[in-house]
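Heads up, one of the protein chains got dropped from this complex, but the rest are sitting where they should.
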Amino acid sequence: MNRAAARRRRSHFMVGLMGLAVVLAVLPLLLILGTLVAKGASSLNLAFFTKMPVPAGETGGGVMHAIVGTLMIVGTACLIGLPLGIGGGIYCAEYPGSKLATVTRFVSDVLNGTPSIVVGVFAWTWIVATQKHFSAFAGSVALAILMVPMVTRTTEEMIKLVPHSLREAALALGYSRWRTSLTVVVRTTLPGIVTGSLLAVARVAGETAPLLFTALGSQYLSFDLDQPMAALPLVVFTYATGPYEEWHQLAWATALVLILVVLVLSVAARLATRGKFRQNG
Amino acid sequence: MSPSATGSDATLGGARFGDRLFKAALTLTALAVPVLLGFLVFELWAGSREAIGEFGLGFLTSSEWDPVEGRFGALPLIFGTVVSSALALLIAVPLSLGVAIFLTEFAPMRIRGPVSFLIELLAAIPSVVYGLWGIFVMIPFLRATVFPFLKDTLGFLPFFQGPIYGPGMLSAAIILAIMVMPYIMSVSREVLLAVPNTQREAALALGATRWEALTGAVLPYARSGIIGAVILGLGRALGETMAVTMVIGNRHEIAASLFAPGYTMAAAIANEFAEAVENIHLSALSYVALTLFVVTVLINAAARLLIWRVAQGGGGKSA
Partner (left out) sequence: MADAAVRIATERLSAMYGKSTAVKDVTLSFAANRVHALIGPSGCGKSTFLRAMNRMHELTPGGWITGRVLLDGQDVYAPGVNPMQLRRRVGMVFQKPTPFPTMSIFDNVAAGLRVGQRRPKAELAETVEQALRGAALWDEVKDRLATSAVALSGGQQQRLCVARTIAPQPEVILLDEPTASLDPQGTQRIEELLFTLKQTFTIIIVTHNMQQAARVSDTTTFFYLGGMVETGATRQLFTSPAREETEAYITGRFG
């Protein structure tokens, strides 16, 4: 009798302990988001978005150069990475048994686990060292390399969710294979592919390490991908590790903007698929 | 081959041409991934060639790091990487397993989705933001409260002796723990969800408490998958760069004290690569990158294998 009670108590105790773990795990998120808002929100004004940085030690100024830079670098990375990733994912789903699909799947998993700094070194050796100057384009390539395996895997997983019967129905109507694949299978799973792509964009938009010695960062507004360029994560890093109080202030505000961008992308990604499931009933 | 294979006529040729073009285009994109990897390995190796020739494998066991003299050894970096990651896992694994188990086995249905969504949001926060928060919020807090407490109570151990700087090995480990927790949590949650319900019910039917059903039936079934999740988290921790760079102190030293500054492979590359001027310095950093790459590949391959085994085993046993 007593032993049973002890066993039950022990069970309750362990479950309580795990509940505590949940609290401990959610705490950092709340702390980080809370600090970001508390320290960053006050600096967010129109000037922050439309002005260029001022010389060190002066107050005021904005990060327009980095906003433009992030848009350009990430945009270019998407142009390179999304077609490759989506194409590779479609291949793996369309020819699942082929040797190339197995290899691509495995290599994607390997690349997914590769530290982004290593990809940065690769982009440096490949592009920066050959061209003998830093460039935003090299940064885009590094980010694209990070995107491709993520997009490949999610695209394949999403396409696999499309029922086989749908494919058969199209083929039975006399559709060719490519037509079936594009207008029926891929079309049906498009929201899922959008989700995967948005998540990949959200992830690389906050990447700093691969940009450190490719895009490098810059104090000026630039539209030239062949030159060094600023980016939001680089600004956070530079300002956070710099000596001036004004810089720290800007770092918080920039981090807040960066995290808003990332969160909006992540939530949009979820909404894209939710729409799909609702439509399918 | 099979008698159903057929030839072609004019219109047929058209359709077949479309299919062939489609497959060719997809094949090219699918090839991009392995080709990129091959290229990446080649470039890393090419970049490190000079340092490999100069220092050989001794690079990994030497503690010297002198860019002026051109002498390099990665031992402090490897030490810092391993220690910070191991400590991070020590903190993160019990927490994330607790959360994963609570969310799959015990939590009310209503809160399962939202809570795991919140924790997965942690994985979406960019590394550099963790670093910023680490510098200005976490370190001042640790320096004022936790570190002195540790020094007072556990100061007899060599790990908790010496001056408290703030940035250092323990700070890096704590921020890493927060960062890898969502990964370990979400993968182990998937593994636990893959455990068939019959496992739980069989144990409960025998009169086990819920805790006993968990430790006796569910966890053994999921064990290799959970180990896989932990190793996956380890892979993340080893390669994590920005946050660590910002809070570890960045010193090429091996110190017993966890309060002392250290360095990791990823942090050294991040800090020195853009500034390095000598070829041998660049090459040494490239060598570090190659080493880091090889280690993470091996670790990830092991993790995938373990997780995959649970998926297979789960399918087999539930059938």
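The chains carry the letters A and B, assigned in the order they are written, with residues numbered from 1 in each.
Criterion: a contact is a pair of C-beta atoms (placed from the backbone, for glycine too) under 8 Å apart; a residue touches a chain by one contact, two chains touch by 3 or more.
Being a predicted model, the structure only gives us computed values, none of them experimental.
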### Message
Tell me which of A:171, A:225 or A:267 is the one touching the absent chain.
### Response
A:171
### Residue of A:56, A:190 or A:264 in touch with the missing chain, whole complex considered
A:190
### Query
Which residue numbers on subunit A touch the omitted chain?
97, 163, 165-166, 168-176, 179, 184, 187-188, 190, 279-281
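Throughout what follows, only the chains that are shown with their structure count from here on.
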### Query
In their shared complex, at which residues does subunit A touch subunit B?
7-8, 10-11, 14-15, 17-22, 24-26, 28-29, 31-32, 35-36, 39, 83-88, 90-92, 94-95, 100-101, 103-104, 107-122, 124-126, 129, 145, 148-149, 152, 176-179, 181-182, 202-203, 205-209, 212-213, 216, 233, 236-237, 240-241, 248, 251-252, 255, 258-259, 262-263, 266
### Query
Touching subunit A in the complex: which residues of subunit B?
15, 18-19, 21-23, 25-34, 36-37, 39-40, 43-44, 46-47, 94-96, 98-99, 101-103, 106-107, 115, 118-119, 121-122, 124-133, 135-137, 178, 181, 185, 209-212, 232, 235-236, 238-242, 246, 266, 269-270, 273-274, 285-286, 289, 292-293, 296-297, 299-301, 303-304
